[in-house]
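Removed: one protein chain of the complex. Kept in place: all other protein chains.
Here is chain A:
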Amino acid sequence: MSLRALPRLTLALMAVPVLAGLAGTLMPAFADGATAFRDLAAWPGLPRASALSLGTGLASTAVALGLCLAILAALYGSPAFDRIRRLLAPLLAVPHAAAALGLAFLIAPSGWIARALSPWATGWTSPPDLLILNDPWGLSLTAGLIAKELPFLLLMALSSLAATDPERRLTTAASLGYGRASGFLLTILPALYRQLRLPVYAVLTYAMTVVDMALILGPTLPPTLSQQVVNWQMAPSLTSQNLAAAGAVLQLALVLFALTLWRMAEIAARALLIRWAMSGHRAAALDRPVRRFALFAATLLAGALFAGLAAQALWSVAADWRFSDALPASLSLAAWRTALPDLAPATARTIAIAVAATLAALALALGCLEAEARHGLRATPRAMMLLYLPLLVPQVVFLPGLQTLALAAKLEGNWIAVAAAHVVFVLPYVFLSLSQPFRNLDPRLAIAARALGATEARIFWQMRLPLLLAPVLTAFAVGMAVSVGLYLPTLLLGGGRVTTLTTEAVALSSGGNRRIIGSFALLQLLLPALCFWIALALPRIVWRHRRRMLA
């Protein structure tokens, strides 16, 4: 097989499981005429569940994108931004379930904040009867989604920012009297957003259809639509299976509707930006408030995530922690001892699956990029769309169908099947984090190497790959983080037999034992964090005598 065909093959690898799964899920919806849809319409929670899905998805995506742009506009290039950049990797590594559990530990009426402030400031001797978690408006869920999506959007923005040549644009804008923020919005944003559009769509889809976070933070009377679809899927009767399929169709339609709304907002925003540019307002006074707001929001969100994780760590070793004590009265390793027999094999399996899936994804991504470089291919917008397909089609819509197909082909229920399914989700992220550094390599280097007689293979192995050591390791860590955090694909393709840290953590979270949940969530977080740390440390060791390679 020639390398030239690899990009197409890879796209097929992405698209076929998604489309096949989609068909497998949607068929039952139309199995007996419109009965399933009539039953769906008869469910009294439908309007509210749909509104929740739309509302939490749109609000969290809009706020996360706004914060991301505010941080870039106000802080890019400043020392504060370097601190944020260093925090990105560990924040990205936090699996969604762990982030949600951490937030719940923090903000619940019996959570850490209330404990720290009670009774001296609040007068509470027992937890107040306040509806904070699972609030009917989905505010906790929205907050959790924002905290988790912001680092991802920032990372995506950073990887494409360099290509827009921001320093020169900002300098030009500044010399014309524009402020930092207005200069960023008018000169960089238009070019940047073209690159950021697909990641934003992926975030919107994910936020509208998330299951594990909604299970922990979201409303329950009724739950969000995607959670209700999963509830129906898990119910034993056949009619509820058809109902679930009909719900999945509606979910898909809702996502398409939200994407359309978003697209219209993009067009409106574009018109506004053009009007602003034409008006010539310099808006230099904007800088100070935007800067303050960005710093405040970034600190708050990062602080909440880290405090939530600290709360989990503390709970995992707490022996006796009654309400209104700010800290446990005594510590014990009992939870870790109880969990250890399950933790060890689950950790080993999680690592095996993540390494297999990430290595496969890395090989495919490098192969595609190398094919681009050698044969002068270019990734078309349509190809990018296909690459993003697994992130744009809601998981609850295509995974059940994929499970049925895999079951019929007897290809599920073992860790290899799970790893194969993970590749579909890991590859887009790996490709995205790798493509920019790869394409930014100076093409003249390869020309010089060819002029010296190097073969294409030698150029790849001895020149490109060493130059890309740091980005490849980062892509590997991103892939590991994605794979470790995957819940629904692991559950469905593993047939319940393949347990990972994430499936264990979510199963345990239904039981509410904070000590055990804390220990699993902590390990779930530790694995990707370790990979990110290696990605940072290894290049420093390998290139310790070649300082310019670290630049």
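One rule holds in what follows: a contact is a pair of C-beta atoms (placed from the backbone, for glycine too) under 8 Å apart; a residue touches a chain by one contact, two chains touch by 3 or more; residues count from 1.
Operating definition for what follows: contacts and distances are computed from a predicted model.
Entry comment: the absent subunit's protein name, as recorded by UniProt, is "ABC transporter substrate-binding protein", drawn from "ABC transporter substrate-binding protein", "Nitrite reductase (NAD(P)H) small subunit", "Transcriptional regulator" or "Beta-ketoacyl-[acyl-carrier-protein] synthase III".
From the set A:Trp276, A:Phe293, A:Phe323 or A:Trp533, the residue in touch with the chain omitted from the display is A:Phe323, counting the whole complex. Among the residues A:Leu243, A:Ala417 or A:Leu508, only A:Leu508 touches the chain that is left out of the figure. In the complete complex, the residue from A:Gly45, A:Gly280 or A:Gly303 that touches the missing chain is A:Gly45.
Considering the whole complex, the residue from A:Ile113, A:Ala297, A:Leu407 or A:Leu467 that touches the absent chain is A:Leu407.
The missing chain, though absent from the display, is touched by one residue of A:Leu221, A:Met278 or A:Ala457; that residue is A:Leu221. In the full complex, chain A touches the hidden chain at residues 44-45, 48, 109-110, 126-127, 129-131, 133-137, 219-222, 233-238, 241, 319-320, 322-323, 332, 334, 338-339, 341-342, 403-404, 407-408, 410, 413, 495-497, 499, 503-504, 506-508, 510-514, 516.
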